[in-house]
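Excerpt of the complex: some chains, original placement.
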Amino acid sequence: MKAAIFIGSDSDFDIAQGAVDIFKEFEIGFQLEVTSAHRSPERTENLIRDLEEKGTEVFIAVAGKAAHLAGMVAAHTQKPVIGVPVGSATLGGLDALLSTVQMPKGIPVACMGIGKSGAINAALLVVEILSLKDKSTAEKLSRYRQQMAENVRNASEKTKERI
Amino acid sequence: MKAAIFIGSDSDFDIAQGAVDIFKEFEIGFQLEVTSAHRSPERTENLIRDLEEKGTEVFIAVAGKAAHLAGMVAAHTQKPVIGVPVGSATLGGLDALLSTVQMPKGIPVACMGIGKSGAINAALLVVEILSLKDKSTAEKLSRYRQQMAENVRNASEKTKERI
Amino acid sequence: MKAAIFIGSDSDFDIAQGAVDIFKEFEIGFQLEVTSAHRSPERTENLIRDLEEKGTEVFIAVAGKAAHLAGMVAAHTQKPVIGVPVGSATLGGLDALLSTVQMPKGIPVACMGIGKSGAINAALLVVEILSLKDKSTAEKLSRYRQQMAENVRNASEKTKERI
Amino acid sequence: MKAAIFIGSDSDFDIAQGAVDIFKEFEIGFQLEVTSAHRSPERTENLIRDLEEKGTEVFIAVAGKAAHLAGMVAAHTQKPVIGVPVGSATLGGLDALLSTVQMPKGIPVACMGIGKSGAINAALLVVEILSLKDKSTAEKLSRYRQQMAENVRNASEKTKERI
């Protein structure tokens, strides 16, 4: 149970799926929980404590609007906390982004970009952090990166055919 | 001890002063505390519980940046919670405003405008709420309003002299 | 007739429905009126006076664009006024949000988040205010909150099955 | 008394001065009043009625934050209403701009740019409107415009010396 993924509402699961897929690909043990900073604050605090005891090393929090979830987790643990802002139909996620990134000094949150690619990157940052102590994860990450560069080259070839 | 004022940092006291002055003018008992959603979460939770026991009926939370203080208080009490966003040199308070006002459904925060006039209005909203059960407060508020209208008229006369 | 809901245009009814549902659930007497700060200012002033006489204790105003409705109501009553900004296809509700929340000192408006969840929260804030003098409403609210926390737990269980 | 200038607060007089100077230069009769949409709504309504009876043909409203003054005037008269948003230290006047310009259909407000140059332009728009019925005003405006173009040329000569 290296990583935890908290999502503020079950409607944000499609976003969180981006992180789930990365953890599966890299075989990182994780636990996903729907929990809200506002609607279930006690549950959130209990989950943080339980997950720390189970050995969780990094927390990811996915939330929209006045997205306090990442900040709240960061207030209750000194493990690294990564925030993923969720976009919305009204302000496009600017509200969630600013609520996540503009943390006061003393309690850091590592903020990712808005939406699913932010969730993918959150999990990849976990992989980077875990790679600092685990060589085999570092090597997987290295191959993943090479594959990405390779994919760009292939996409280029295919795109040229469309001209 | 009808009202509580929480400020996220002592540097926000000048903003909160706006609420303090109104409470003194209307003789509303209040308690002011510096407490942070992120740096002192336990203290904040304890204060909410203590203040509720002392009979606090409305909470005001004054905070800047990723302003989670009002939302956190609202998550732990079902008394009305009023949020006052504090402006900053960078994003002008848009971060604090969105972090305070864009609450998810279920847990309301009554958001005021940015800065000191927001704090003044927060206290006046408390006065309005307390007036629902207390006639003498309602009458004071009525006179306060009449005085404001009168002040506008006087300001107009003085301003005309500057033309 | 504890609460009034004003909507600036009948096209905003879907948003206001969020408040209507809460009032029905909590059995709070309310009156809903379509009325515009700009197209029917006299009607709006008359409605405020009539509703105050009928014992209305809190006003909710739902409006979009240059949303002046909440501010106008607040100018004519000293009962608490709650504003709900309505989003739009162009500026996403930022216009309505700023027009509602940035009130000058002296006349507070309790601003909620943009859209339907803002309307739900507006009604819940009314419930919180009425709970200050009515124990049975306070108890209903307490159960409502527990149910919300319970719903989060259930949503979590269901979401885990999707991994 | 062709034109009226309403300012929401005496602290906005420096902005309104831009319009005052133009009216003096073009010898347009005007009346300036400090009056607030929120703090003195009755006074504002009475002033609109009185000024219409005195023959006021165009209204200018100068206000900041949730700037409802122009919209409120427009709701109570069918004379042209010009709005001048006032900037602030926090949101830079974006709040006042959107509150003034995003009027719902049916009640137009002619919105100018933020601040003193907006007030100057508000008065010049009045001059343009009055020029439609008054040839001598139209001729003054024509000379004013030629002088502006001339000033640009002179400024250019002087600026070149700084290279």
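In this document, chain identifiers A, B, C and D correspond to the written order of the chains, with residue numbering beginning at 1 in each.
We adopt the following convention: a contact is a pair of C-beta atoms (placed from the backbone, for glycine too) under 8 Å apart; a residue touches a chain by one contact, two chains touch by 3 or more.
What you are looking at is a predicted structure, and each value in this text was computed from that prediction instead of being measured.
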{"item": "Homomeric assembly size (copies in this file), of which only 4 appear in place", "value": "8"}
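Just so it is clear, only the chains that are shown with their structure count from here on.
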{"item": "Chains contacting each of subunit A and subunit C, listed by label", "value": "B"}
{"item": "Subunit A to subunit D, fewest steps along touching chains", "value": "2"}
{"item": "Chain pair equivalent in interface to A-C, over half of contacts matched, among B-D, A-B or B-C", "value": "B-D"}
{"item": "Turn needed to bring subunit B onto subunit D - CA fit, degrees, nearest 5", "value": "90"}
{"item": "Centre-of-Cα separation between subunit C and subunit B, whole angstrom", "value": "19"}
{"item": "Distance between the centres, which are taken as Cα means, of subunit D and subunit C, whole angstrom", "value": "34"}
{"item": "Where subunit C touches two or more other chains, by residue", "value": "94, 101-104, 106-107, 113-114, 117, 148"}
{"item": "Pairwise touch network: line, ring, star, complete, or other", "value": "other"}
{"item": "Which pairs of chains touch, using the document's own definition", "value": "A-B, A-C, B-C, B-D, C-D"}
{"item": "Interfacial residue positions of subunit C with respect to subunit D in the complex", "value": "8-9, 36-39, 41, 64-66, 68, 71-72, 74-76, 91, 94-95, 98-104, 106-107"}
{"item": "Residues of subunit C that touch subunit A when the two form their complex", "value": "87, 92-94, 113-115, 117, 148-149, 151-153, 155-156, 158-160, 162-163"}
{"item": "Interfacial residue positions of subunit C with respect to subunit B in the complex", "value": "18, 57, 78-80, 82, 97, 101-114, 116-117, 120-122, 124-125, 128-129, 131-133, 138, 141-142, 145, 148"}
